[in-house]
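Note sheet for the following structure.
Not every chain of the complex is shown here; the ones you see sit where they belong.
Going by the order they are written in, the chains are A and B; count residues from 1 in each one.
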């Protein structure tokens, strides 16, 4: 099979400071679809064009941030094999029973060197995207313009130490490949790495940062640059705190807005990127060009990029 | 590895009636980049944002059409394995030496039940996309507006008999998965099948047709719906024969123009689609809805769709 192993980013569990305020934000402003609430008080959302039951899970806590980031894998035997491969690599894995998250099968959870919890799972209920799987229309009218209405949860950018160890783990065990990276002055150590498990420009990314387990942003896909403008307009109307954008990243070429949810978690609504494959030599950015790498139009970082994380 | 086996459509070899007229068309009107000519008189092109040396190869012949459609595979051991798997499946394979096509490694060629020649290869020279792989700009100014300037060769739609056998072969041996299909009145036999080896909406497609080995279209990717308009404008200015478009396909949701090269080979310049994965249940279209499946706005086929092929 050509698309095997780890398929895609599946779910991100975010900590929010005020659950109902956040439910209103993710549901009405961002325009995700609420699909369930569990006994633990977690609220589940999916982007409208995703089929799986949930991709964003919110739970209330004292500090913002990300609890774990899960990837869907091809099937149960792949899940078993990856669990086994991880343990063989020296990574301690934990099994979370099916149903612990709503409509989600058993999960294999492990901590990576950057301090983040990553999960793998094979099953999540097919909730649908609002359209039949027989003779569907081109988009779901009732859903596609509710709030910002991104089509998919796309990736996370995570901050933490030891990202070179993370890269090795993701490449050797999980089958990811490097698409782009930013290299520090020594010419060897990466400040940032972007990796894919598909032909998307990235499925996960890391920036080297002293504190472990930090979230830079959760990212949502929009269908066009015009939808990016619409997103910025809706953020303005809803007084959402915009970090930067609309603008473009040099890395991935994506057109983007970075903004903050009510808890201070940064999220991104973006369009673009390019198709890439494991046979493509990774694009490299030198530290003197990290400005355009991140903010292509301004060609310089803002002070928040390297410091504001949750 | 998550993206393994067959990676992507790699090259299509087209028969054209007048080589220089075609070279002018593919180079100046479509805006592909000419990368070489070989001793056999074949002319090689790539879309500007592709890295590999060539994706479209033209050679002059008495009748238009497609000679073969090649896919890039992950590496040489994959090539060996797939060759072996094909022969185990009962498919006769032929080895074409490295260099027979310019800058291309050894190819495994085989005929599929629809009468088409398919190839697999592991190596094609990295020619580049006009930009460095270190600190690149967002796009190549010199290339991105020359003619229609699609970014990539995306797929082919091929016409021939026995497509259910083709599907079985592509699924069981080559690792493709079905993304969408059109089912005839009997509820079982497919008129059309769309298959992917990546998370693109399709990498190859077939329509059931009595004559074997026919080409419906060669397809090129544009970056936006606005670039589709620009393509239509340029086709008009250059008196290119437009079959239909700008319009949308229900299947894949892609926005598209079908038009004809000077030899009558149909080509497509499109944008859009959606990200899909092997765990997504294929979308089905019933024959009474084949109109919107193919031409979503008109909601009916034109007479050329089922009959004009090369």
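Everything below uses one rule, namely that contacts are C-beta pairs under 8 Å (C-beta built on N, C-alpha and C of every residue); 3 or more make two chains touch, one makes a residue touch a chain.
Given the structure is predicted, the values throughout are model-derived calculations rather than measurements.
This structure file shows 2 copies of a single chain, while the whole complex it describes contains 4 copies.
To be clear about the criterion, only the chains that are shown with their structure count from here on.
Subunit A and subunit B have Cα centroids lying 31 Å from one another. Put simply, subunit A touches subunit B in their complex at residues 1-8, 49, 51, 72, 74-75, 126, 133-139, 151-152, 174-177, 196-200, 221, 224-225, 248, 250, 253, 274-275, 277-286, 289, 292-293, 296.
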